[in-house]
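Here the complex is missing one protein chain, while the rest keep their positions.
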């Protein structure tokens, strides 16, 4: 639809060959004249309306170049699972800093930042929280995403660069386990969310959860209603199948107690934990 | 339907020849035995079931007469745009006082007061607010509506006269611009809202926003769920057309930054503003 | 459906011959292998998949026995209307204590407790409250239910026994009067609510209101969204009939002013009230 | 001082021979014409200006008689430690009900109720709470005090009997251990608190913590500043001595983690706890 | 003290011959080079360092002239008691508008506005409120002061004119009755408050209560701690005398129930109230 594609000239999608990047790639192409795709390693040729620029997030000069001529960024790049400190430091801390510095120098005005529900993973599954509650990361990954959100806040307060930080739940074709009945974000809802975050007229730095309209939910997005995200999917249709697959839960397992699930008890700490 | 028309004996609609008054006139007739219509100037003959009483809001005696024998009031009268101080003072401050004094003397027990979102127009479009947040009027018009709300609170606390103050967004046949995607109130939803405000058993002084169920919204009406207003329309169906008509927004324009839109930068102040 | 019936081995339903117990009996049978039914007096034979164990709540030994071998409890038993102190003390205070002690000794881990909106009946019908607001019981019945909720909190904090306290509104085939337009809980929604409360993975002690998705509502269940209760019914379809049946309300009647309705002015106090 | 003694005609002090009753007895005598003292068993003769009426709290008729001719009550009676259910039920639940019923029948208008910090004992020592936060009793004693507070709320909302519920911390000559550095209430501050609660013009049902002005404190009494209680003592002067006496704390001990201290792990449950 | 007098060049004090104006006159002279004094009628000659300019608040041209060359305003002028609508409208509504318009045209940047506790007089004496709670005026006077506060908010949001709105309690040489034990503001504390409000570097529009450090207090000024007001007086030293003078209170009198005291039941409404 021509009127929609006029929304953006050049849109940058980082992490274009990651799980969510691959879903968003064809969907975002509809919303811009040129979709610039970036990833760490090569991932095949550009389609019409696309251009590909490889870059490592920890490479400041490469990042500055990557953002040249860009109108807005959908930042799905970086580490997206619990990993050792070094790669997280490189991609999600140094890399996020490089991204925002590049945005500042290139006068990019809007970033959609893939944050994570693991920023608040140490809240309980029996609590309903808001984006403004204090963060409680459940590991180094969540910690690095909290850093990214604070960086976004700084670059808005200081330089006027706007960000929507999406604390994405679990974005898969369908919910895989009991926890995802609460955290599931369908791919179509992910698209709705990213497009709303890109096109809302003013967002400042808005933090919100990326989740479908699941009957069970731990997150209250009321403070972000100005984004105009209206999810259409509900994990409930998968409940019977999911409960059949995972009939028993060990209620004393921290992965069942906390919103972060298994993230709260795995990671690079274990070798010599207490 | 006879059972519904029994809801009110005589209902007064002020501002009956204004934009919203003309929409409400045929709709409210269904809910009462007699619809008394009032406006500043003549506006044609009464239909069956109607009676017409002209009155100037700033005329205390005329207002006292206007409310005689009335069961409830839908007060759409007065100035509804940013204007110089004098007409606002006359209609919206003195006029509102005259209306409530007339209600007190005539023992009218319920008023639906057309307040305005401009009572809180200096909040940002990136904020979601509640009716209980401190007011931030965006001009003399919003200031006068805040006065009306406080007056309503006083007459409830002191005399038991109940009011629902409706902070109406933008009530038009359809949203005209990007801002109205958030503020739009369809005429049918306006009717639902006014009828709910008139018929809810107890309301004290309730403040709420008058807005359809738009995907994008800056207002959280949760504290007013006891009114029983359930909007049925969503501005989303007009989004593509509106965005096509208004593809570019100047994000640095106060009219884009603040909820009040252009009201925050127009008005009778400009001649010698700073 | 086999996968669902595997959810519980033996489920205990107390108050099985009460108004709500009779509704829940056939509905809960679908969710467990054995439904143990209990009431004060005999109430007929067990159906297939059921077993019947009579017990008085105030009888500690009988209660201990009643909970033997039970996986979870739906506690609908006890006094459910305003009554003199003695039966309320026996069933709802001593009885609740006996139930939780029996649960502790038998290592039952989940209780769905039929609390009541009368725990907060002295809030106004013009207020919207949350489960975390301070309690304001409207009589001895509401007071006893507040005791039960606090007991549940204690047994969770101290012994890890989880409870969902359902502050049930008005659960009938349809709303009988104007107040019930706000408080109505359809039987199907009651079932949805109880099943969600039984099967949510972790609940700690969660307090929530038991109410359908009525347009008019005084209660904001947002803090309990983790339970996954999604009501399907709305009292609005009964509005015209209800308003026709009860066209006039005396707004000065405490039963109209307060959420508790007639409970706020009836009860065992009247003989020598002030 | 004659002007002060005119404050009350007849004041009733229950639990007059308990630890705090004995402290308050000579202090309250200064504020009334007659101090009626009550306890379960005999405790010696009345002093001038006193009268003694023995009564068991669970004896409804005796309580009704005890409150005859009384202007206000300072209710220090009942069980004040963790004990088995039966005595707590008798004195603190049935007894509290009897007291309020007696107050209603005798038109007593003000009660100062000795509640306890154990009503919220399951909050953490690293949290600062307010009287309006949800209760989390740490045992049967705390549970019974929560019942008393709710009863007081009911008798205010329904009958206009006013209560100040004092969640007393640790009222001793001096703090005995590390926990009491936070919870200590000096006897002089106890007197100030009770007198303020008796003489504040309007109190409705006010809940507040009874604690001196300790540097370390878990409770924020801001919502009760209308009572006019201004503590004069600070546990800090005892810190060095207390820390010398109790140099080591086991931070993993629930008694150190929770505000309720040792109450959270003792009591009548242990015989067959999990 | 020279360093202090350099704080302001020309300071305007309106209402200079009112009760508080007369107290502030000699005190403010110490803080400025020229103290311009204004009142409705003549009130004697100027002292050294003073200049006198008479003006009626409702006279727009006179007000514009009055503010010429002024650095800051202490606005104590206008009606300060409950009166009929007409004088309140003229002085406190039209007059306030004229003052702010004059400030805007003369580029005055700071106003200290004498608002009143009667802006929130319909809260209960058993409640502790904050400046950000919704207003509940207790009469036309309080309503007009709420208008003034909203006007101040508008002129800050729109024109950057800063205001501290002081909701003054009861400023007298000493508290005259029981209510004033809570509301008393000593003259020295009034001076401290006005000077702090004038000299705090940035205030935006700050609302706060004007009250001494009374043991009994209904108002929590925490949100205004940036003003740097530290009261030194406490009404407690007058308590015995005040209680002796007013030993009995009728607790059912609205003047005892509500923070506004007698204002909630007096005023120009009575002739034909309900």
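Structure notes:
For reference, chains read A, B, C, D and E in written order, and residue numbers begin at 1 within each chain.
Definition applied: a residue touches a chain if its C-beta (ideal position, glycine included) is under 8 Å from a C-beta of that chain, and two chains touch if they have at least 3 such contacts.
Predicted, not measured: the structure shown is a model, and the values here were computed from it.
Contacts of the undisplayed chain with the visible chains, over the whole complex, involve A, D, E. Touching the chain that is not shown, out of D:7, D:75, D:178 or D:265: D:178 (per the contact rule at the top). The residue from E:60, E:109, E:124 or E:176 that touches the chain not shown here is E:109.
Residue-wise, the contact with the chain that is not shown comes from A:269, picked out of A:43, A:172 or A:269.
Hidden from this view is one chain, which touches subunit E at 1, 3-4, 6-7, 109, 162, 196, 199-204, 206, 222-230. Although one chain is not shown, part of subunit A still touches it, namely residues 85, 89, 93-94, 97, 104-105, 107, 122, 132, 134-140, 142-143, 146-147, 150-151, 153-154, 157-160, 264, 269, 272-274.
Mapped onto subunit D, the footprint of the missing chain covers residues 124-128, 178-179, 181-182, 214-218, 220, 222, 236, 240, 243-244, 247, 249, 251, 256-257.
Basically, only the chains that are shown with their structure count from here on.
Taking the options C-D, B-E or A-B in turn, the interface that duplicates A-C in more than half of its contact pairs by residue number is A-B. When subunit A is fitted to subunit E on its Cα atoms, the angle of the rotation, on a 0 to 180 scale and to the nearest 5, is 180 degrees.
The pair with more inter-chain C-beta contacts, choosing from B-C and C-D, is C-D.
Measuring from the averaged C-alpha position of subunit B to that of subunit E gives a distance of 32 Å.
The distance from the centre of subunit D to the centre of subunit E, each centre being the mean of the chain's C-alpha atoms, comes to 40 Å. Residue positions 222 of subunit B are each in touch with at least two other chains. Taken pairwise by the contact criterion, the protein chains fit none of the simple patterns, being neither a path, a ring, a star nor fully connected.
By the definition given earlier, chain contacts exist for A-B, A-C, B-C, B-E, C-D, D-E.
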